[in-house]
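Heads up: the structure comes next, in structure tokens.
All protein chains but one are shown in place.
Take a look at subunit A:
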Amino acid sequence: MERDEETSGPMMEMCTNGGEETSNRRPIISGEPLDIEAYATLYKGRTKIMRLLFIASHCGGNQTMQLEALRMAYDEIKKGENTQLFRDVVNRINGRLGDKYKMDSAWCESVDRRAEQKKGRLENELSSYRTNLIKESIRMGHNDFGDFYYACGLLNDAFKNYVRTRDYCTTAKHIIHMCMNAILVSIEMGQFTHVSSYVNKAEQNPETLEPIVAAKLRCASGLAHLELKKYKLAARKFLDVSPELGNSYNEVIAPQDVATYGGLCALASFDRSELKAKVIDNINFRDFLELVPEVRELINDFYSSRYASCLEYLGSLRANLLLDIHLHDHVDTLYDQIRKKALIQYTLPFVSVDLSRMADAFKTSVSGLEKELEALITDNQIQARIDSHNKILYARHADQRNATFQKVLQMGNEFDRDVRSMMLRANLLKHEYHARAGRNH
């Protein structure tokens, strides 16, 4: 198809090893403007709606994209039972999509009525189960309530009900079920500390978990770390996700996301050896990276020091990454860290570096580069000094011997000062004490 060739074209030039593998799945997160339909098919359930709404609100002035997202959101919501979101979407569409996409009060009313009836029924069932004191049915009752509230969009109540099933769980499977539900609702609510604690709870299970469940838990844990800005831990979790995950966790995360989040976090926080061992040589993760060839390319470029192309890929991906609901807040930090790492890695092997060539490699001006390097030197991440006259960076290794002597002398002086003032203070205290004792006697 046309679009396939467009995107695979530039990549043909860059890959020297192995040909382009034609995969069935089109690269969805790429430099091209986001294909919303394809993006939306990756997810299901509530997260699909939330992601579409996020795109609609963050796509800037792009009207077509916004309307497309809102249209798809509308369609999706109508398949569910969440009237609140429905009203929301209708307001935002504001009649721009024509008659088919306006407020359907009849639908809202019927959904609400059905919800009331269902709620009444569930309550009756639950109270009868409670009187019967059958653990399993009470657990199912609470679970159903949780599912019901989740579908209606009342997340807090859903969470409470899921947590209440804990008292009635008898087997390990029940506990895992409860944890997965709790994790899902917590992610939707944005409370990632809960996510971490429930992941821990599930992993403490004495039985070994099924591989898919384990993979799901790792994804959830990775997301939690990402939101808490612990990029290294997030990367480790994402890189450990087994490829059997496939599409099974679509209500939370797509495998493309695993690849993107894992790749970017790893690039921003791992050192070179870890990057090679855990990302590039990681067979499992390779399957994920196939889904986002641009991320794969940029990691390889970074490792082989082709910084210009690496930063180019990053730049092109940026617009789409900003539309991602989880990565949105972290794009700038991650990019910043990746750029800094690139600068540091560039200067590491050399005794002297010509700043104009380095500026070309990083596509920036010499004075801008000087400022960036100055910041890095102040932070002690590069051991070097700048020759501003000739625009050269010279590596500088501190003389250990001299530094040690200096430190010793300084320490001697400080000891001297501190002990003397300590003895003075003790003396003053003693004097006060004697004066007081003298008065008392």
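Criterion: contacts are C-beta pairs under 8 Å (C-beta built on N, C-alpha and C of every residue); 3 or more make two chains touch, one makes a residue touch a chain; residues count from 1.
As a working rule, contacts and distances are computed from a predicted model.
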Practice task
Could you tell me which of "Nicotinamide-nucleotide adenylyltransferase", "Regulator of G protein signaling 11", "COP9 signalosome complex subunit 3" or "Gap junction protein" is the UniProt name of the chain missing from the displayed complex?
Solution key: "COP9 signalosome complex subunit 3"
Problem - Contact footprint on subunit A, counting only the chain that is left out - result: 374, 377-378, 385-390, 394, 399, 401-402, 405, 408-409, 412-413, 415-417, 419-434, 437
